[in-house]
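For this depiction, one protein chain was excluded, whereas all remaining protein chains were kept in their positions.
The chains carry the letters A and B, assigned in the order they are written, with residues numbered from 1 in each.
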Amino acid sequence: MIEPVLKPTLIDLQDVDFAWHAKAEPAIKSAHLQVEKHKHVFLRGASGSGKSTLLNIIGGIVTPQHGQVNIVGHDFCQLKGLQKDRVRADHIGFIFQQFNLIPYLSILENVILPCRFSKLRRDNAIKRSGSVLEEATYLLNRLYPKGKFSFHRTTSELSVGQQQRVAAARALIGQPQLIIADEPTSSLDYDAREAFMALLFDEIKQSGSTLLYVSHDPTHQHLFDSVVDMSLINPHLELAL
Amino acid sequence: MKNINVTYSHFLLVWALTIVLSCFIGSKAFAADITEIDWEVLIPQDWNPNQAFEDMTDEEYYALSETELVILEQSVQAMFDAAPVVEAFDGQQVRIPGFVLPLEFSDTLLKEFLLVPYFGACTHTPPPPANQIIYGKLKTGTKFESIYLPVWITGTLSTTRSQSELTESGVANGVDVQSAYAMDVQLIEPYIE
Partner (left out) sequence: MKLRLLAKKSLISRRSTAILTIFSIAMSVALLLGVEKVRVNAQSSFANTISGTDLIVGARSGSIQLLLYSVFRIGDATNNISFKSYQDIAQQKGVKWTIPISLGDSHRGFRVMGTSRDYFSVYQYGEKRTLEFASGKQFEGVFDAVIGAEVANALNYAIGDQVIVSHGTGSASFAQHKDKPFIISGILKHTGTPVDRTLHVSLAGIEAMHVNWQGAVKKRKASKALTEANLQPESITAFLVGLDSKIASFKMQRYINEYKAEPLLAIFPGIALYELWDLMSVAEKALLIISMFVVLAALTGMLAVSLAGLNERRREVAILRSVGASHWHIMGLLITETVLLTVVGILLGLALLYFGIWFAQPIIEKTYGLFIPVTAPNIRELGMVCVLLIASLIVGLVPAYRAYKNSLADGMSIRS
């Protein structure tokens, strides 16, 4: 039984070092990051600043060589891989820049994926809508107010904007505590971008999830509680460059 | 209540132990009932078909003519064919090594065979005497791989005699005497030195 420690911060990184290979330069050195519950944080950083690495660490996909990582109350440095996978499944929803969806699953099947790996989210979905599929349909309808296509279709025929919204629905289903979005609107045009942000924030306000939004485009900064620059988190990177 | 549980489980334990022990002892006893024999004991002590040759001196042997030799050998052969059995083996459980000559099959499984002391009994002349052949029958067909390798046969022997007259020394008086060993075979195992 993984016992979470009750803390106000959802993400707490202290003095984290990480290199992808033993002989390579560390992508992250002495990084610090704190994100409180229910907050919406805009993480600004250029390509190569170590953003992806940071997200991998927060997601528990990789273990830093040095430092403290506390996510949703769990000390990631103490947990084994399987345990971290479970925490990620239960508490974190990801939205990536592109290619979010599994091509051989339908839209609905993509959206309910997290519920296959997390009982917690599955139960939440059932509590809110009666069944996982109904919850998925509800979310999709909210994200596609004008959509008139069947959600049983495969994802291959969707436009990029439509795909991103399916990805958002998948990240949101079961109301995970933390949503991490890595440049989710970079591939969208202006209108689609606006619509996406509006819907995302609307949904997050309802569920009370914490949002960590990573982007190099400052356009929507104002929507967030706080703006953090990667150079602050990962101070040594400039020196390495 | 507790006392009853204790005695019940004790009883079960003793019962189980008894079963195991009796099986163990029983199998040992079973094993003890099987006598391992070799082919020589199947020949009655008082039967010696080569008597005529043994009684002869070397000079007498070389003095025999071609036809006399043939007749002598034929009479020995006749004795082979009419060899008597050792009645005492009737009903005995024995274990004996030998070579199998298959006779009857159930699909490809062996059901009946002749057991002989050496390989090539059908190509050697003269063939073994009748008391050196066992007619084996299996209740259920058994897989049998090679006629070229010796095996251990375990089973219950039986001796049969056909109606005929014998002289006192057990030699056929010209009438065909067919005595035979037969066996209800229980087990065929490969023979390993």
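Throughout what follows, contacts are C-beta pairs under 8 Å (C-beta built on N, C-alpha and C of every residue); 3 or more make two chains touch, one makes a residue touch a chain.
Please read all numbers here as calculations on a predicted model, not as lab measurements.
Screening A:69, A:101 or A:233 for touch with the missing chain picks out A:101.
In the complete complex, the hidden chain is touched by one of B:38, B:87 or B:104, namely B:104.
Listed by residue number, the positions of chain B touching the unshown chain are 77, 80-81, 101-108, 111, 113-114, 121-122, 125-128, 130, 133, 135, 146-147, 162, 176, 178, 180. Residue positions on chain A in contact with the hidden chain: 20, 52-53, 55-56, 59, 61-62, 81-82, 85-86, 88-90, 94, 96-105, 109, 113-114, 116-118, 170, in rising order.
Everything below uses one rule, namely that only the chains that are shown with their structure count from here on.
A straight line joining the Cα centres of chain A and chain B is 84 Å long.
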